[in-house]
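Heads up, one of the protein chains got dropped from this complex, but the rest are sitting where they should.
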Amino acid sequence: MSDVARPMRRLLRIPPVPLAILVGVVLGGLLVLVSGGNPVEAYAAIVTGSLAWDSLPNTLNWAVPLVGMTLVAAIPLRGGMINLGGDGQMVIGGLVAALVPLYLPGPGPLLIVVAILAAMVASGLYATIAAWGETRHGIPMLISSLLLSYPAIGICSYVVGFPLRDTTTGLAQTPMIPEAARLPVLSGPLNAGLLVMLVVAVLVVLYDRFTVGGYELRMRGLNARFAGYGGVPLARQMTGVMFASGAIAGLVGALIVLGSQFRFQDGALLSPGYTWSGLMAALLAGGEPLGAILAGAFFAALQTGGFAMQRETSIPRVLTMVLQSIIILFLAIRHGVGRRRETR
Amino acid sequence: MLDFITPFLVNSAVQAITPILLAALAGTLCGRVGVFNMALEGQMLVGAFAAVVGSYATGSALGGIAAATLATVAFSLILAYGVTVFRGDAVVICVGMNLLASGLTAYLLRQMFGVSGTFSDPAIVGLEKIRIAAINGWPVIGWIFSRQTALTWVAWILVAVVTVVMFRTPLGLRLRGVGEDAEAAETMGVDVTRYRIVTVLVAGAIVGLAGAQLSLGTVSIFSEDMSAGRGWIAVVAVMLGRNHPLYAALACVLFGFADAFSVRLQGQGLPNQVTDVVPYVVTLVALVLTHTKRRRRQDPTITASP
Amino acid sequence: MTAGPVVTPVAELEARGIVKRYGPLVANDRVDLVVARGEVHAVMGENGAGKSTLMSILYGLQQPDAGEILMRGRRVEYRSALDAIAEGMGMVHQAFKLFNSLTVWENVVYGMEPSRHGLIDRRAAIERVGEIAARYRLAVDPTVVVGSLSVGVRQRVEILKALYRDAQILILDEPTAVLTPQERDGLFDVIRHLAADGRTILFVTHKLHEVMTITDRVTVLRDGRVVERMVTAETSPREIIRAMTGRAVNLKVEKAPASPGAPVLVADDLTVLSDDGRPLVDRASLTVRGGEIVGIAGVAGNGQTELIEALAGLRQPFRGRVSIAGQDVTAAGVDAHRVAGLAYIPEDRAVTGTARAASAADNLAMGFHRHPPLARGGLLDGRALAAEARAMIARFGIKIGSEKLAVGTLSGGNLQKVVVARELTHRAPLLIAEQPTRGVDVGAIEFIHSELVAERDRGAAVLLVSAELSEILALADRILVMYEGRILAEVDAATATEEALGLLMAGRVQEAA
Partner (left out) sequence: ADPKLVVFVSPNPIGVNDFLKLAKTGTEKAAAALGGTAKAYESTDPTTIRQNLEAAAKEAGVVVAVGFEFNDVLPEVAKANPETKFLLVDSCPQTLAPNIYCSVFREYEATFLAGAEAGLTTKTGKVGAIGALDIPFLHRYTDPFLAGAKHVKPDVQTAETLWIGGNNPFSDPARGQQRAAVLVSDDVDRVMAAGAGSNGGIFKGLGDLDGAAAFGVDVNQCKQAPGAVMDNVEKRTDVVIEKGVAGIAKGDQPQVAALGLAEGGMTLTGLEAGVAASGCLIAEYPEALAKVKALRDEIVAGTLKVADPMQLAK
């Protein structure tokens, strides 16, 4: 080792995640500087725009779907599987959750529960198609889950664009759901969806840590052959995992529709790109749920801060996309994040 | 149904396939050396952006192609070194690269040209369409090849070249070996890391061409995220074609014609939300058909349990 | 003494003071090795002694931290295997390094392809490979795909690869581990032929009788250090073992006659089909009773693997019945088999038997993790898991720092102990042991053998699959011979001989009788 390398090595001893963030911040800052902006101002805007007391609710509100989609990706990833179909699954959940209170009679609270459950079941079942394709026909789930997303999005878009469109507006969207069937507001933009997602997140972490199923999923992720040899029913497990993953995607769609948009609007669930942000957060943590949740929350803060930065300074919020990608790339190559998926 | 197939349509389908085909070729190259390239979408976007910048700056389409190739090769360094020297996970790196491409091109678009969204300018010189009078009149061949850009020609020539190199040359044998079992290749004295790096970079250059075709071949415009999922279709084609350039090309053709067909269906009054889905459904069906036969060959542990 | 040219004996290959460290672990500690031209030189040592490490350094796959290598007296430095190959080194790895989807000739010429006009000259390649194969009596068809070949033939392909590169020094790392006696004898013929041709052989093995049969000299490693150099003709197996382990090892398996009880594993008319519908296991029927060890002998690739997978629930049989302890488990998955009473030591400890990145505790729980004491009502008892793991590590002497550490860096023998410990601890009524001592050193073999016999004496039914005839002969009470998916014969272990079994394994029933 040359002498020059030594301080480098000491630097690299900073724990990987903070170091990655540091690298991202420095590179992002340079980018801002080169294009004539003020990096300090930009970062200050991001931080206050996401973590200051009155912007925190916005961050949390953004974190609910993002963390949800992080779990969607993390659960299969824990077992060495990848679900790229989050978009389609979320949209199905959103549409179902909007249709239940619109077309079913019943008291509001009951409608909420039914809508959420129906959304989860519908999305979960749709997600299992990809698992079925792999277990039955050997079609790689990676690509079938991605491809299955398009028909789901297309059909939902058609449904709200034509037969079930709210004809009083010029957009492809369902009518507003009745007030009674909306999620109760906690304060400001925050609604009960936050609590629901919190419970789900805790359940996922506990399942991963303390149950037989969690152990089996982890072992599958480390060596699928080994898990199969040990008696883990791989096909059934894959189906179950995809159902859970899809159901959470459906839940995310349902919470957005019932909690903040109050109707299903074509494209509105997809344009924030929760699915890909969630996938990145999950990859960042190698599928480990708690780490993934933290990464998801971090991305939520970054993105919310990005919007604030764009409002405050004229620096475009795509900067936060660049930041996120630098962080994940750095972690991937510097510490081989995600390399633990041993077999296939 | 056959009256759907008009010369114009075939011609435009071939044109629309070109970027996907180039990207898929690059994907098969990477796949052959054991690097699963999911970053085609982002690489194509970088190529498209650099092509427009290069063409705008040099005032020539060739300058655009050169810039696209260089920029995408540079961008591909992340993947090339990331999965080899730094031993990162290909999936993670590719997801990061896609995001980086999307964010960086949008950011640079604003900072370099002061516009957001779309950048078009008369100074951007698009690719010439090659018109060969001799073949114009021929059915089918004429439809396919008249009025295409040089890159479309290059794409199809590359399909042949890559196939020959892959299966008939020492280099190809080595590449295939590296992809099948890197450790075995290493013991035979083949420098796996170097082969992988070079292959990924060459593939990067090819995706650069895909990007150039997208932004200079069809339209002379750059718009944000204009790759619009084409890179993902290329990834699907690579998997459908099992890293074989000819089969991957076939998959691209299948998708391209299903897509052209879907536009036709739209012309018949079907809602576009439904017709848009057609090429994906066709691809899914192809996926199912190509897999049902191989059903029992898979890992016994997977099919276990009733 | 007649006058002649004075020959200073320059060693063909010499390694001086080779040091290789993996973190705190010193895998090779100032190793000196001298190999003369035309000799067959054995390198021996327990699991993890540093044999493979030394070989990969000599073959340029790894760079030593210190020390030097001399070829015919000249100092060489390898940056990669390519340099070593250029110096005339060749290596046959225990785990074959072959491309299964490529043909024999493609595998052989890989990296050194004859070409014309930039394209591979296929005809020249096939011709050249055929020539070498004929010269060294390695019966191989150059045009077949390697994936379809049996293990013995694959090994010949590996040797062909080295000879194609005109290797002067050939390293064979545990080359006989998966061969039948006949195949092994064939290999020895080849080795003698090569040595007579002036080529030098480095022979890594755990099998003493092979060392005694084929080698000229022996170098013994222990804990990364050379502890002894011997001339084969002047030593004995007992001495070599003492050098390797520092103690005496009982090579003879002590066991009382079996007293079989009730049938535990019953397979009836079992047929397993391949993808293209060929029978891999063809109407096999067998019964294993409590208190007996039934051995299955056979050349690898004759359906043993598939038979075991079907018996263990990893594979669905096409026809037939399987029952464990009276329970029909034919269509059930692995878990049902385990509940019914299966313990199973799989053939490949690294790929199937363990998860490298998982902790020892997690590895030691697999298969028994669904039921008490490890789990209750779907909840895993982390404390029980750890306690159980610590107990196993202690009882089986697994060399690992803590049950929380990953098993990925354990040596082959230690990894095998992890698997054996897990499968034996739960006292299942049925134990299927597939190649339980493959690649394991003599000390560990002794231990595993005695554990298997103890299982039997406790009343368990033991089904033993091994390519190692001596192992089957030593342990089994009854021997079944598999050939092309069928159970060809049943032989009483007391009267069986290696030669007769070898003939049966080759399908030559008449001659064997």
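We call the chains A, B and C, going by the order they appear; numbering starts again at 1 in every chain.
The rule we apply is simple: a residue touches a chain if its C-beta (ideal position, glycine included) is under 8 Å from a C-beta of that chain, and two chains touch if they have at least 3 such contacts.
What you are looking at is a predicted structure, and each value in this text was computed from that prediction instead of being measured.
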| item | value |
| --- | --- |
| Among shown chains, those touching the left-out chain | A, B |
| Identified contact with the non-displayed chain, of B:S116, B:T193 or B:T290 | B:S116 |
| Residue, one of A:P16, A:P140 or A:P189, that touches the chain absent here | A:P189 |
| Contact partner of the left-out chain, one of B:T69, B:T152 or B:Q273 | B:Q273 |
| Listed residues A:Q261, A:T275 or A:Q324, member touching the removed chain | A:Q261 |
| Full-complex contact with the absent chain, from A:N58, A:Q89, A:T135 or A:N223 | A:N58 |
| Residues in chain B touching the chain absent from view | 6-9, 11-13, 15-16, 19, 106, 115-118, 120, 122, 126, 147, 214, 218-221, 223-226, 228-230, 259-260, 263-264, 266-269, 271-273, 275-276 |
| Hidden partner chain, residues of chain A it touches | 58, 61-62, 161, 165, 167-172, 176, 189, 256, 260-263, 265-266, 268-269, 271-272, 304, 307-308, 310-311, 317 |
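The rule we apply is simple: only the chains that are shown with their structure count from here on.
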| item | value |
| --- | --- |
| Topology of the chain contact graph, where touching chains are joined (line, ring, star, complete, other) | complete |
| For chain B paired with chain C, centre-to-centre distance based on mean C-alpha positions, whole Å | 45 |
| Mean-CA-position distance for chain C and chain A (Å) | 46 |
| Multi-partner residues of chain B (each touching 2 or more other chains) | 294, 297, 301, 303-305 |
| Junction residues of chain A, two or more chains touched | 225, 227-229, 233 |
| Touch list for chain C against partner chain A, complex | 312-314, 333-335, 337-338, 344, 346, 351-358, 362, 365-367, 369-370, 375, 378-380, 382 |
| Contact set on chain B toward chain C in their complex | 164, 168-170, 173-174, 176-177, 180-181, 183-191, 294, 296-297, 300-301, 303-306 |
| Chain C residues touching chain B - in the complex, by the definition given at the top | 59, 61, 80-85, 91, 93, 97-102, 106, 109-111, 113, 115, 118-120, 161, 275, 309, 313-316, 331-335 |
